[in-house]
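What follows is part of the complex, with its chains left where they were.
Letters A, B, C and D mark the chains as written, and numbering starts fresh at 1 in each.
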Amino acid sequence: MSLNLRKEPDIKYVRPGDAACPGCPEAMGLRYLGMALGDKAILVVPAGCSSVIQGIIPKNSYHFPTVNIVFAAGASTAAGLAAAYEMLGKDAVVVVWAGDGGTSDIGFASLSGAAERNDNIIYICVDNEAYMNTGIQRSSLTPYGAWTTTTWKGKREHKKDLPLIMVSHRVPYVATASVAYPHDFIAKLKKAASIRGFKYIHLHAPCPVGWKFDADKTVEVAKLAVETGMWILFEYHNGVLRISPPSRPYMNKEKRKPVREYIKLQDRFRNLRDEDLVELEKRIDETWNWYMMLEQWTSREQKTLE
Amino acid sequence: MSDLIKIKDNILPLSVTSEAAMGKTGSWRTFKPVIDYSKCINCYLCWLYCPFSVISKSEEGVVIDYEYCKGCGVCANVCPVKAIAFVPER
Amino acid sequence: MSVLTLTGNYAVAWAVKRARVQVVAAYPITPQTTIVEKISQMVENGEMNAKLIRVESEHSALAATFGAAIGGARAFTATASHGLLYMHEVLWWTAGARVPVVMAVVTRAIGPPWNIWTDHSDIMDQRDTGWIISMAEDNQEAFDLTLQAFRITEDDDVNLPMIVGLDAFILSHTYAPVDVLEQEDVDKWLPPRKQLYVIDSENRYSMGNIAYPKDYMLMRYDIERAMERAKKIIEKVDREYGEYFGRSYGGLIECYKCSDAKYLVALMGAWAGDAKEAVDKLRENGYNVGIMRVRFIRPLAVEKILEYASGKKGVLVMDRSISFGSAGPLFIEISSVLSMNGKPPAMKGVLAGIGGVDVGYRDIMDIISKFVDEVEERGWFVKRQEWFFSHKR
Amino acid sequence: MFVEIRIHGRGGQGAVTAANLLVTAALFEGKYGQAFPFFGAERRGAPVLAFARISDKPIRIHSEIKEPDMVVVFDPSLFEIVDVLAGLKPGGKILVNSPEPIEVKGSYEVYYVDATRIALELKLVVAGWALINTPMLGAMAKVLGNISIDSVVKAIKTNWSGKLGEINAVAAERAFKSVRKIT
């Protein structure tokens, strides 16, 4: 599925004059969501920057019909909405747009429940690797070594491997994406919308405010995450996992850029010691191995099943 | 208050899609992106990546809406031919 | 008319079916569980055309119910005790959104220690949230009230969610005859789902983004206006239900022999039946008492309480829960209203039946007669708390 | 008429179902009723309680039954482990599931019925347990005296359809006929 920028219509799904910070990756992501799903998408937004970006009542910068909801209840609210639309025969794609905190921490039981029930929704985790809306506190998706206002000396635990955990839920569709690769993200969204049941997309969203890089570098940093192998783009569908094209080159470890290039742009890593860097690199390798192994094995499995 | 959304005389916690939900965010800008059309190759990457949809496609190419452009510089950063300069507002 | 022997919980399930509820999301908790079990059976049997979402917690139960409701479906959930506490946040959200939802609460004590028996702490704990809150006296009323709840909540003048309360075990698990109205009759009386607004592709609102203080305050004010209007609607719906089906309960408050009484007893829920028995017996013994059965703790029937209590010598309030550090919540509410009386009657708040302690009509006779005797003897007084620990028999 | 009944059984024996069906049967006679369990940790085999009230007026009270007019014992071994006579009104009735007359001290009317045999004869058995709730129901109706076996059968058939209803109805009828007063 490729995107012809020339032909893409000029619809603004986040209308100018919104409340996002300059360089905001969440606003960027919402733009792609609109490009992919158009007027069919109904948003469910648990607390987070995306609740604020909307701006102040009675105005709203989102062009999507939106249900704001308490922090822990993104997935379950969406499950209810989807059930209602089904009962009433209404045509819509129910999309949860939740931060890493809303997804991987407080909302995780709700998410996991919807996955297990196979509720007919698309759940998108917009991962800026901390609680940004409350001022940059650590989440379970904050990477090892990163400063936040609750980990002054750098986080001591690794980023929870949420995509892997969601794959382990063995749901119809799981994918990762990045704001730097809109074509890839949009294609995944369109694919997800065509599948019945539970779909999970994990969008990597570097935040200039929380990661402490200059606002113009959002795309640059996001790209580096992929190029250094810190973030792996893949798609898991019908039981088969496949590393996505933008990430495929980095299956070869030699091709990955040094993590330091990614780190050094971000002041949140300012206290990272050398041994921390080694630890981070080790984790990157391990994580790659998991996903490459899964690609190998699931595609082999698929063949034997066919 | 008179703007709040009322249905059957109830004041509801609703909002409607609209520009300027936070006002004219052009005022936030301290730097300003300026397109050098002579360099521009119409690749539309700036259009694609602008987080705030303030770049439009027109007959003449890409156009920035300065009323709302927050001056983040993403467009300048992604432009493959460095056709966008980023100049201080004052 | 088809009278079935049903538990209170099954009566609620039947009412939900009769109301043609479209989405149910719920989570098990004793003593609520059999409501959802029954609904699950009805749905799987094809008797009921609804989607049942078997959520993973009560927080999600109400969130999913809310989601369905804001999407335009008639939606229902049920819970009790800790389940209600766990979804507490979402109660506030639902009311704030002004979305009609009906929930059954089978009142049960709160731990620790664990205790599964009736107690009104859980339901009373919701009284700030913006929900309409009612309590049934028996299984029939649980059925009728559940049906009425859809009419009340979806009324143009209301659009607030509502709790139908019933006491654990003594209603929820007690079999008694219930007149289960015929579907076609219910269909005539209860119109299809209505609500102030829906969110879907045709209705592109955002619900709930940030509001600045003054706008926010206006919205809160508006909830209160709806609560005020709900008083009238509750009375009206109960009256009309009576005209249609022959059963009415007195709206916000049932006055049982209260007009000519010198003393009143205020209480909520299933022990009202025992209290009525007690009142009848006491009257035989010359105690001139009546009952003010509070059917709705929210909205509070301020005007009716004042009216019914006017000229009485004493008002006794029986609470099945306590607001620690103050008094029984019903006592607090009623005494607050009675302070509006130039000269309030003598009053006492009795705390009894907490955590399922059995309180029979003989106990209630003792409690009432003691109060009356005290007032007659000592004259006017107000006692905020008297603990009644059941004893004999 | 206002009767309060307490049933002693074991977890899994269906005491509550029996009480419930008794109320349904009473309903068919134009009476009112109420049936409820004592709800605690009800474990298979453990002693449990169920209650019923039958009246010719609507029943408003919901409190526990502490001084029953009648006590029903689903399992005679319960006599040894719980005080089945607690609170039973003087002159009250006792109905026991037992193959033979049993002795009870005190001024009570005592009845017995061999519900277990009836159940076994009709192959009403699940997981090694005889299903004695319907025979006990039949016997209860008889001892109470004011509920007809027809209403009992009707109540049973609203609860179980088809074959199962038939057999249970037969079980109730047999017990209705065979219950005996110990004199």
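Following the convention adopted for this analysis, contacts are C-beta pairs under 8 Å (C-beta built on N, C-alpha and C of every residue); 3 or more make two chains touch, one makes a residue touch a chain.
Here the structure is a predicted model, which means the values were calculated and not measured.
Student: Although each chain type is displayed only once, what is its multiplicity within the complete complex of this file?
Tutor: Stoichiometry for the full complex in this file: A x2, B x2, C x2, D x2.
As a working rule, only the chains that are shown with their structure count from here on.
Student: Let me have the rounded angstrom distance from the C-alpha centre of chain A over to the C-alpha centre of chain C, please.
Tutor: Chain centres of chain A and chain C, defined by C-alpha means, are spaced 43 Å apart.
Student: List the centre-to-centre spacing of chain B and chain C in whole Å, with centres computed as mean CA coordinates.
Tutor: 52
Student: Would you kindly tell me how far, in whole Å, the mean C-alpha position of chain B lies from that of chain A?
Tutor: So the centroids are 23 Å from each other.
Student: Two or more other chains in contact with one residue: find those residues in chain A.
Tutor: Residues 54-58, 60, 62-63 of chain A each touch two or more of the other chains.
Student: In chain B, what residues contact two or more other chains?
Tutor: Within chain B, residues 4-5, 13-17 contact more than one other chain.
Student: Help me check something: in the complex, which residues belonging to chain C touch chain D?
Tutor: 3, 5, 31, 116-117, 138, 167, 169-171, 173-177, 270-271, 273-274, 276-277, 358-361, 363, 393
Student: With touch defined as at the start, can you tell me which chain A residues reach chain B in the complex?
Tutor: Answer in residue numbers: 5-6, 10, 12-20, 22-25, 27-28, 31, 54-63, 182, 208, 214-220.
Student: Of all residues in chain B, which touch chain C in the complex?
Tutor: 1, 4-5, 7-8, 10-17
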